[in-house]
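This is the structure I want to talk about, given as structure tokens.
Only a part of the assembly is drawn; its chains keep their places, and the rest are absent.
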Amino acid sequence: MLTSPDLAAHRIAAEPYYRPVGDEIAVFEAAWAHRLPVMLKGPTGCGKTRFVEHMAWRLGRPLITVAAHEDMTAADLAGRFLLDAQGTVWHDGPLTQAVRHGAICYLDEIVEARQDTTVVIHPLTDARRVLPLEKRGELIPAHADFQLVISYNPGYQSAVKDLKESTKQRFIAIDFDYPAPEIEAEIIRREAGVEAGLAATLVAIAACSRRLRGQGLDEGASTRMLIHAGRLASGGVGLETAVNAAIVLPITDDADMRAALRVAINACLP
Amino acid sequence: MLTSPDLAAHRIAAEPYYRPVGDEIAVFEAAWAHRLPVMLKGPTGCGKTRFVEHMAWRLGRPLITVAAHEDMTAADLAGRFLLDAQGTVWHDGPLTQAVRHGAICYLDEIVEARQDTTVVIHPLTDARRVLPLEKRGELIPAHADFQLVISYNPGYQSAVKDLKESTKQRFIAIDFDYPAPEIEAEIIRREAGVEAGLAATLVAIAACSRRLRGQGLDEGASTRMLIHAGRLASGGVGLETAVNAAIVLPITDDADMRAALRVAINACLP
Amino acid sequence: MLTSPDLAAHRIAAEPYYRPVGDEIAVFEAAWAHRLPVMLKGPTGCGKTRFVEHMAWRLGRPLITVAAHEDMTAADLAGRFLLDAQGTVWHDGPLTQAVRHGAICYLDEIVEARQDTTVVIHPLTDARRVLPLEKRGELIPAHADFQLVISYNPGYQSAVKDLKESTKQRFIAIDFDYPAPEIEAEIIRREAGVEAGLAATLVAIAACSRRLRGQGLDEGASTRMLIHAGRLASGGVGLETAVNAAIVLPITDDADMRAALRVAINACLP
């Protein structure tokens, strides 16, 4: 067994910096009080992962995070038998560890996973609160402190790849979006270690790029990209080079779009 | 062998709360008398799982539930050989346990499973009442108390994914739908622990959302969602916030649809 | 080895009730005399499985039945190596058992299986009468009493999923359909234990539903469904409820079709 019951490696020692933008902490705490499953909705890089880390710290629970992908199977969550000198030995997967020992389990971008992964969480998210390990013939009642959190990016979903209604209706939802300008500037100052003027310039640049969403850009610059640009600029590369490397080049390969972005960005530079 | 013959872990100790809405209990009991296979039809979150738990308790039989998914195979139901220090050892799957020891086996959303899963139940659902374990060369006659129950959501089925006629015709069917308003309010009062006025408000909200089904919503709010909203509201979050988090945000990502829903809901709020 | 050479578990002790409708018994016996492979054609629930059980009893041979499905492989029929404390040990599959020990092997809905399953039967169904076990390098001559029987539902086949001409032409065929009214009533009386008037009513109801085949119904009510309805009705549920649960609800989810069926059925009720 590779896991210790206190899940020490999954406890969050220091408070993760998180800047609230609405009533998301109150809603999460009300859901936690009834251990209701929670779904975090919003675009990439806007702070969903940071929020769940913050809440796990705040509630004093270990956090087990799993990034879902389209080749992930139920066994990747629940566990599997591995061959050993003594024969096959069962190894709990990350979800089973969380269920058994009372962690918050965060399934990031759950909709990417194969359907068997989605179904395995059904009996955990209704009145039963059990995890059936079919391969072991075991029915694990969830620890009193177990809670399930998933994330979901509505902009990505298509008709062929979406959560089933019978899955969606099991979750309380909290909406996320990029923070308001002053808040975003505060986050960038703190995370990239830059002074206020540069942070404000980067927020202005982000606003430009986000207005181009749907007009040739799939997404605007995320808060994460602004932090990257801030770090590069504070590392001695010029601001224009930093913004080009951290924002313009990653966001699009289209020459016209890049030119348009640069014009808009130059207008924001000091 | 990980299973004990009395299937103790699968017995239901306390009566699961179930509020009948028609003659479903009489039909199930008549089917049980002849051990006829039963199919429960109806939308998500309307109480099918609770009903089968109630019937298992009422009839005093253990209940083995399996949530089907599109990667489920016959071996997940029937069992498989696992490698052990002594060589390969057979492990009964959940269906085989039910067949051998006389449980009710509930296959939830069977139509999601691969066809070999469907076919494995054929000889159990006609006069033969046997389960052939081809990998073991064993033919298990079903225990006198074995009964098979499956669920099926007609709203989901498409031409490419449906039960074969030769499977459908083996089952007695019972139809489910959301309960009538007074009954639904009674269920919410009991399950969410809220007083009658709030329960009635939530039922009125559900009615609004269900009228939008097919006009931009795939499904209206289920009874389960109303219970979630009740619990959040009783946890100190305001009613509007609770309804937003438990109903509006999970049910749709479309901004116009959300606005329409909120207008309709506000008209129901006290 | 899990199989005993006399295939005791596959012998049919008591005569299975079968009511002949034409010269099918004579044709089967003539095919058996030359051990010619036989294909049973016809819709679901009309008695093909019962017929082959009856013939196996009549001819005094063990019967090994395999329900084919689209994930079935040649190894599921022929056998496979399993790992044991002594290394890998070969386990005969159901077809190999039948070939070695002289059973009738019945492959139900063979067209559902993958093509390798179909091809494995070729050398068994021509002058060679051998089963090559390629994985063992063994060539098994069929026991003198081995015979192969397959079933096939012509209504299901599509251009993409059909038997190859080189497979079809290896079989003698026998056609099945629902029995004539008096015969069907006789079967229902005997199988459901109801009196003649109720049996006649159920046959009249079946006739109504079968006339709707192709006009919104994929199949009409099978003999099996009539027996289910008879059993429910004899169990104390009212006749209308019994017919609804055993016939109307399983056969279609379309509200208009259900209404039409109910009108037609009510006209038949006493």
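By letter and in written order, the chains are A, B and C; residue numbering begins at 1 in each of them.
Everything that follows uses one rule, which is that a residue touches a chain if its C-beta (ideal position, glycine included) is under 8 Å from a C-beta of that chain, and two chains touch if they have at least 3 such contacts.
Fair warning: this is a prediction, and the values are worked out from it, not measured in the lab.
Participant: In this structure file, how many copies does the full complex comprise, given 3 in place?
Facilitator: 6
Simple rule for what comes next: only the chains that are shown with their structure count from here on.
Participant: What kind of graph do the touching chains make: line, ring, star, complete, other?
Facilitator: Here the contact pattern is a line, an open path with two ends.
Participant: Hey, how far is the Cα centre of chain A from the one of chain B, in Å?
Facilitator: That pair's centroid distance is 30 Å.
Participant: Go ahead and note the Å separation of the Cα centroids belonging to chain A and chain C.
Facilitator: For chain A versus chain C, the centre distance works out to 52 Å.
Participant: If you look at chain B, which of its residues touch at least two other chains?
Facilitator: Where chain B meets two or more other chains at a single residue, that happens at 83, 86.
Participant: With touch defined as at the start, can you tell me which chain B residues reach chain A in the complex?
Facilitator: Within the complex, chain B contacts chain A at residues 2-3, 9-10, 44-45, 49-50, 65-72, 76, 82-86, 91-94, 97, 108-109, 112, 153, 156, 218-219, 221-222, 224-225, 228, 231-232, 235-237, 241-242, 245-246, 249-251, 253.
Participant: Please output the residues of chain B touching chain C within their complex, sorted ascending.
Facilitator: Answer in residue numbers: 23, 26-27, 30-31, 33-34, 36, 39, 41, 73-74, 81, 83, 86-88, 114-116, 118-120, 122-123, 126-128, 132, 134-139, 154, 157, 164-166, 168-175.
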